[in-house]
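Contents: one structure, followed by commentary.
Just one protein chain is left out here, and the rest sit where they should.
Per-chain numbering from 1; labels A, B, C, D, E, F, G, H and I assigned in written order.
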Amino acid sequence: MLFQVEMTVNLPVDMPERAAADIKAKEKAYAQEIQNAGEWRHIWRVAGTYSNLSIFDVKDIDRLHEILSGLPLFPYMAIAVKPLVRHPSSVRADDS
Amino acid sequence: MLFQVEMTVNLPVDMPERAAADIKAKEKAYAQEIQNAGEWRHIWRVAGTYSNLSIFDVKDIDRLHEILSGLPLFPYMAIAVKPLVRHPSSVRADDS
Amino acid sequence: MLFQVEMTVNLPVDMPERAAADIKAKEKAYAQEIQNAGEWRHIWRVAGTYSNLSIFDVKDIDRLHEILSGLPLFPYMAIAVKPLVRHPSSVRADDS
Amino acid sequence: MLFQVEMTVNLPVDMPERAAADIKAKEKAYAQEIQNAGEWRHIWRVAGTYSNLSIFDVKDIDRLHEILSGLPLFPYMAIAVKPLVRHPSSVRADDS
Amino acid sequence: MLFQVEMTVNLPVDMPERAAADIKAKEKAYAQEIQNAGEWRHIWRVAGTYSNLSIFDVKDIDRLHEILSGLPLFPYMAIAVKPLVRHPSSVRADDS
Amino acid sequence: MLFQVEMTVNLPVDMPERAAADIKAKEKAYAQEIQNAGEWRHIWRVAGTYSNLSIFDVKDIDRLHEILSGLPLFPYMAIAVKPLVRHPSSVRADDS
Amino acid sequence: MLFQVEMTVNLPVDMPERAAADIKAKEKAYAQEIQNAGEWRHIWRVAGTYSNLSIFDVKDIDRLHEILSGLPLFPYMAIAVKPLVRHPSSVRADDS
Amino acid sequence: MLFQVEMTVNLPVDMPERAAADIKAKEKAYAQEIQNAGEWRHIWRVAGTYSNLSIFDVKDIDRLHEILSGLPLFPYMAIAVKPLVRHPSSVRADDS
Amino acid sequence: MLFQVEMTVNLPVDMPERAAADIKAKEKAYAQEIQNAGEWRHIWRVAGTYSNLSIFDVKDIDRLHEILSGLPLFPYMAIAVKPLVRHPSSVRADDS
Partner (left out) sequence: MLFQVEMTVNLPVDMPERAAADIKAKEKAYAQEIQNAGEWRHIWRVAGTYSNLSIFDVKDIDRLHEILSGLPLFPYMAIAVKPLVRHPSSVRADDS
């Protein structure tokens, strides 16, 4: 089941560098683990911003929320979720 | 080079069925040709809407505009374009 | 799996009464069939508007899109979809 | 009488963990008490966000405001209220 | 029970004058009947617009929706509804 | 002369309780004095929010601004002002 | 009493030229009459648009509404009204 | 050359009174000097807000920016600029 | 004097092809004449849309409005104008 999720990060500008680096490192490790598990299929950076566009392939909405609310940067994020289905014009059988 | 494009179609509700079917068929053929050429990498339907979310992988912006403005449904579309780059947390080397 | 869907209907004001009555009757029959099947769990009217707020309990997003895009009034609707999960404060085990 | 209420919580990111945990615990107890009283009929989490969608069944608007303004997290909330009525297509007699 | 309702009328500019005059006359008669019944407590024109701001005092939401959806101009209206309660600073016991 | 004014209060969440209580008490006394003078004709609370909807009947705009900018909570408010006139459908001679 | 009014005109693109020219001529005559009466103190065109920014000096809101709703182009206009008062930094005694 | 400029001031609510008074005094002196020079032709307060609506008559855009960016309150302002031209319906030859 | 202007064209979808081709040809000739005169310094197409971003270098606002309101497609356009000045970081002496 596919979802597009756009995440915009707003870190406080006065956050100590050490703390910012730590939380970003945790975020990266967390994201890569889930990508390697196949649930976080794509993650792109929106050019010129501190936002990412991601495609999630998860078994259900609970799992999506579990992943997103577990992001270390979640408290600093504005998140928009769009549920996707295969497009009738897609040449891919499943286009997951 | 990757772009995310969201296309929302607003066909006039009083468009004759025949004309609507024709233009949709042309749109599908056009979209599948470009997908098979590898430039239109993903196309998903946003659930509950007449919008699609697509990922284009094109050589430059001119080509992107050529594809989009050549869509049979282009005159009936609202289009938003976001340029994408590889995300530092992506586990894919290029994340095409 | 739960989704909240808000549907706002904009029928052309010059639509012949007969056609409007027909399409509304089809919409009602369609909606009641799906409610009776248990997938369209709640449908309320937003007071003072021609919008409804609905809660769908479907097996996946494909089914949600199938239901929504199959609505007779779909071409006349603006639709917003929000995926829901059980709230940690809910006293209902599943709150479907 | 039914109302849909969407509540988005914005806790200050620098709120001490102890204080945040306390206020969330109070919020949960408060919400469960009212759910058990039958006035807070449904509460769902909007996936990927710190928002909830709730359906209240209260005797009047005063009671709704009393409940909402009494929420421990009220000072940190953006709240949108939509009054609901039974939909003519609902298969439920009252669709409470 | 009090509601503030803002109604903005968008009559098609090509509506025949006769039809426009008729529907406005019906609207006025309808509105005055409900005002005289005490349910439509205030109606003001927002200066410079074709909108009105009204205060309704009705027994419940069903009645509010019944009144609003029964307005002859309802199909041409954009309507916003805000449920009101007595303000703690009001010097009026009930502020009807 | 009538104006509708919507006032939304955003007190800093870290404002000391004592200071918050003082300023609210001053606000209440100020508002009741002007209500008793007949200029602040109605004040309602928008259910579920920290906003009020008020109807002012003042001799001119200067007086309106004097009242609003003199509110103790003015620095913490977002204010929207709509000038009103008697509606042609009003059954009240003046509905001031 | 001063009001700033911004008026944006949206004439139907298929309005016959003759009808458009007539209504614009009536609008101009109407506007100049009120300017000469001193109530319509300023009217400027917002560069690049079909909008005007005007300053009205009228005895009360009723008169403002009378003028605006009497504009021949009123049915084709989106209008925003802002009540103004003398600014404390103004060097003009009254800044009419 | 005329510009309409709307300036909304957002002073931090925790700014010491002394500092606020000083910067406002500087702002007033600055504004009055430019008014007396004839470049800042009108300044009005938008009733109920901490915004002003101003009409500038300057030789070019550079001068406009020089004035606005030199305002003592500039760092605390949201500013919107609209270039104006004489309206064809204006009875004033130049309506400066 | 520089202005950035964003023009979005909304041609009626049912405009006869001949009429659409004619008006576009006129628009192109008009735009190229003004470019060659040096006043319309840049015109780009916003990829994926029927909008252009242009930089005008004109003697004053009147001339800007004259050019824009003279565009054959003006009645079908939504236009946004931003006055520009040289940026302090520009390496061009005059990049006006």
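We adopt the following convention: a residue touches a chain if its C-beta (ideal position, glycine included) is under 8 Å from a C-beta of that chain, and two chains touch if they have at least 3 such contacts.
Not measured: the values here are computed from a predicted model.
In the full complex, chain I touches the omitted chain through residues 2, 4, 27-28, 31-32, 35-36, 42-48, 52-53, 55, 82-92, 95.
Contacts to the hidden chain, counted on chain B, fall at residues 1-3, 60-62, 64-65, 81-86.
Not every partner is drawn; the one left out touches chain H at residues 5, 12, 61, 64-65, 68-69, 75-76, 79-81.
Note that in this section only the chains that are shown with their structure count from here on.
Between A-C and C-D, more C-beta contact pairs are found at C-D. Inter-chain centre distance (chain B to chain G, centres taken as mean C-alpha positions): 44 Å. Within chain G, residues 2, 45, 47-48, 61, 64-65, 81-86 each touch two or more of the remaining chains. Shown are all chain pairs that touch, namely A-B, A-C, A-D, B-C, B-I, C-D, C-E, D-E, D-F, E-F, E-G, F-G, F-H, G-H, G-I, H-I.
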